[in-house]
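Supplied in structure tokens, the structure appears directly below.
Missing here: one protein chain of the complex. Every other protein chain is in place.
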Amino acid sequence: MGATPRPGDPAITPALVADHGLTADEYDRLVAMLGRTPTLTEVGIISALWSEHCSYKHSRPVLRTLPTKAPHVLQGPGENAGVISIGDGLAIAFKIESHNHPSAVEPYQGAATGVGGILRDVFTMGARPIALLNSLRFGSLESPRVRWLVAGVVKGIGDYGNCVGIPTVAGEVVFDPSYEGNPLVNAMCVGLLKESDLIRAKAQGVGNPVIAVGARTGRDGIHGAAFASEDLSEASEAKRPQVQVGDPFTEKLLLEASLELITSGHIVAIQDMGAAGLTSSSAEMAERGDVGVTIDTTKVPVREPGMTPYEILLSESQERMLVVARRGHENEVRAILEKWDLVAEVIGEVIAEPVYRVTEGSKVVAEFPGSRLVTDCPVYHPEAREGEEVQRLRAMDVHAIAERPEESDPFWTLEQLLSSPTIASKTWIHRQYDSTVRGQTVVGPGHGDAAVVRIPGTTKAIALKTDCNGRYVYLEPRTGGRIAVAECARNVACTGARPMAITNCLNFGNPKRPEIFFQFREAVGGMGDACTALGTPVTGGNVSFYNESPGRAVFPTPTIGMVGLIDHVEQSVGGAFTTSGDAIVLLGEPTDELGASEYLSRIHGVTAGAPPRCDLERERLLVDVLLSAIGAGLVRSAHDCSDGGLAVALAESAMMNADAPRGFSVDLSAFTLPSRALLFGEAQGRVVVSTPDPQAVLQVAAQRGLPAFVLGTVGGIGEDVAFQVGSKRHTTSIARLATAFHDSIPNLMARVAVSSDDAAPAGSTR
Amino acid sequence: MPRYRVAVHIVPRQGILDPQGKAVRDALHTLGFGSVVDAHVGRHLVLDVDAASDAEATAAVRTMCDKLLANPVTEDYEIAGVQAA
Amino acid sequence: MPRYRVAVHIVPRQGILDPQGKAVRDALHTLGFGSVVDAHVGRHLVLDVDAASDAEATAAVRTMCDKLLANPVTEDYEIAGVQAA
Partner (left out) sequence: MKFGIVLFPGTNRDGDAWDAVTGPLGASAVRLWHKDHDLQGADVIILPGGFSYGDYLRAGAIARFSPIMQEVVAHARAGGPVIGICNGFQILCEAHLLPGALLRNASLQFRSMPVTLRVENANTRFTNQYKAGQLLRVPIAHGDGRFAIDADGLRALEDAGQVVFRYVDRNGQVTDAANPNGSLDNIAGIINAGGNVMGLMPHPENAIDPLLGSTDGLGIFTSILAHVAA
């Protein structure tokens, strides 16, 4: 047999092939695979499967270098989500994914459907989602368009997760002009399952029915996957109708129905119809199971009449699943879906013959040999060469930049940094996210370096965080990649959790440009170094290339999402000082490093210098010291030094609890560094802890050879803040710092979120 | 200057998922209103505008819809009526 | 049986705070549309109904509004139009 064109199909011309984002070489490859001219439907299928988004054609060889194994890893990369064991027969499934391009075009729906997709990736593993996180990058909040994006994205994330009833517990938001035209919206989901319920998306069992489950298929998002693989441009604006609308209510029903299906024993495999919809889900399930599959598009429940096989296969309608059931159990599957008011239709079958075949009724409209349509995907090894501009910026002597006169008051500088939107309180954002639903959130957003979520029925909890400093990665990709992992591990360890594993979302520009591919290769290398050193294997992730707007790429942003484990939840700690009279201890030591800092960017408008050194051995020691000290009950709060350095970390600990900001006093005169490096430099491997027993903490550090210093004392609520730097003593009120930190983003967002050249409503009008 | 009351309908674009419309239709069916074949939910805006004429008021509201009130990605709008206010 | 398309407006009752209307008005002012004196936002429902006549279709939709579509405590509704669908 073989597929034949449908009446009315356009001829396969070079222009049509190019419209599908296929190169001439890729087209030749397709023709060679088939041994004939492809049909339009086949061109559509291949354009989706061989898009960057689905095929990883530029990234696969580099990703292979990452460490992925450890005894606790039950499922590494290659499935819908990674899975690690946390003991007691329980496991955690987790994954992060980008929805950058859809969010740039329609922030509300783009972000909402991003959350929907990542939830499905987790519950298709048999896990019940228990937490959501998000990692966001925007341009400057001074821009009305950016405010419109922020308002829409935040509302979209909130509305979706809130409705499904999964708490959003942590995240990060960074503002930098490099993201102006191309925001990043990465969503992470974490789920809990019994190890015995783990299910994989592998089609099995000849004769087993293939069933479409959930929402009906409409014409939305056709070619979304190919769209995510292009630079944003005028042309992509014109593709706007491809935006998909999410329905979190249906998602909630689908979640319950899917989990019930999985535990029922009536199905053998389940997979989300995500990017490239039915095509990629069915082809990937067949490839993993090493079987053939047939699909009849006339059986697929559709939302609109007259849909062609091409449209049905490539639709990205949301809230749909593909299921392989046990033969003879179709009615049981239907009954479960009906209970949740959803539809299930048998649309195909697993077959022995090694083909992937699509029919429209009895007529074959697409047919590929074996699993070759997945495995024969092209792989590219682009050239990698560091850009000269970056080399020049990195080599700049940032210490030669003169201080501004106002800097003689370190609290002026601190105020500027605390009100920098990247550092300032994100409460305006996360108060729109339900963080308490499910009743297990021990440390929620804004209260600690990582979220802490309790595991019911055990004494355990998991700690969760996303992190990445794109400026570091830009200026020195390998170091930046290492720091992203190390900072995440520090954040997780600050709650008392042992870092266990990571997922990652690699947001980069166009990989065909040598300087971008250099960033990618080096950053992934750095990430791998850190994962090996810290014992946190990579269990999955997502690559998002082409994050560019005309003329510039975003900062390379390999976002890390980490899971840590706490054995005794009552030992976990938050980030805020709690008790007057506690000693403030610095674990790790300051260095004379200023490069790539928020200080340079905010105070001097400079993105330059080398990022701080990252000593992975030291980072590992720091994690160990934190865990021993917290485990011994010595620590009342822990907060790492990151953007803005030591001074910002101290101030944040003092006022993280917005209702009860505390004064404190520190004496830094023992350090002989230039004061701005001491206060605002971003030396790695440091954590500020508060403790009733500083000597014991120093001893724990000394046993492991980690430098540690008693800096001062925590004060009372509303008391003053004092810094002794060199021979000078500076004091200010905590209220001044708290205002800078807490009011910055609300004040900016209070300005109208649309500009006259933006043709779209603020989320607030709906 | 005279004042006009302009009414605008903003509706989900054809072919775009309308979860609200679906919820309404399903609920009406459950309540026994089987005669409802389809339902869509949009917004109904009423704007009071100062303008020299009703044509000018309508033109101004059109511009507002293009710039702010309707989401060009997912919605269509239509001026439903103009009258002196 | 013939099919009718019935349009319904559901609006916040007078005297009840309309924050959406206020948000729309404020946003329009900031965008430079100072001529907008007031704005109100309600819902616009379009129902396709099988009925013997347009009068019957309208009556059916009224019942739906009383029962489900409008909240008698806070909202008013009005049948905005009926036409053969």
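The chains carry the letters A, B and C, assigned in the order they are written, with residues numbered from 1 in each.
We adopt the following convention: a residue touches a chain if its C-beta (ideal position, glycine included) is under 8 Å from a C-beta of that chain, and two chains touch if they have at least 3 such contacts.
What you see is a predicted model, and the numbers here were worked out from it, not measured in a lab.
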item: Displayed partners of the chain not shown (whole complex); value: A, B, C
item: Contact partner of the left-out chain, one of A:Ser59, A:Ser258, A:Thr441 or A:Thr536; value: A:Thr441
item: Contact partner of the left-out chain, one of C:Met1, C:Ile16 or C:Ala59; value: C:Ile16
item: Positions on chain B contacted by the hidden chain, ascending; value: 19-20, 23-24, 27, 30-31, 41
item: Residues belonging to chain C that touch the chain removed from view; value: 12, 16-17, 19-20, 23, 68-69, 71, 73-74
item: Sites on chain A contacted by the missing partner chain, in the whole complex; value: 155, 158-159, 162-165, 247-250, 252-253, 340-341, 430-442, 454, 456, 569-570, 659, 764
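The rule is simple: only the chains that are shown with their structure count from here on.
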item: Gap in Å, rounded to a whole number, between the CA centres of chain B and chain A; value: 37
item: Chain centre separation in whole Å, for chain C relative to chain A (CA means); value: 41
item: Intercentroid distance (Cα basis), chain C paired with chain B, Å; value: 9
item: Residue numbers of chain C (touch at least two other chains); value: 24, 27, 31, 41
item: Junction residues of chain A - those touching two or more other chains; value: 754, 756, 762, 765
item: Parts of chain B lying in touch with chain A, wherever the complex brings them together; value: 12-13, 15-19, 22-23, 26, 43, 66-74
item: Contact set on chain C toward chain B in their complex; value: 3, 7, 9-11, 24, 27-28, 31, 33, 35-51, 60, 63-64, 67-69, 80
item: Contacting residues of chain A [partner chain B, same complex]; value: 105-106, 109, 215, 218-220, 240-241, 243-245, 247, 249-250, 303-304, 317-318, 341, 754, 756, 758-762, 765-766
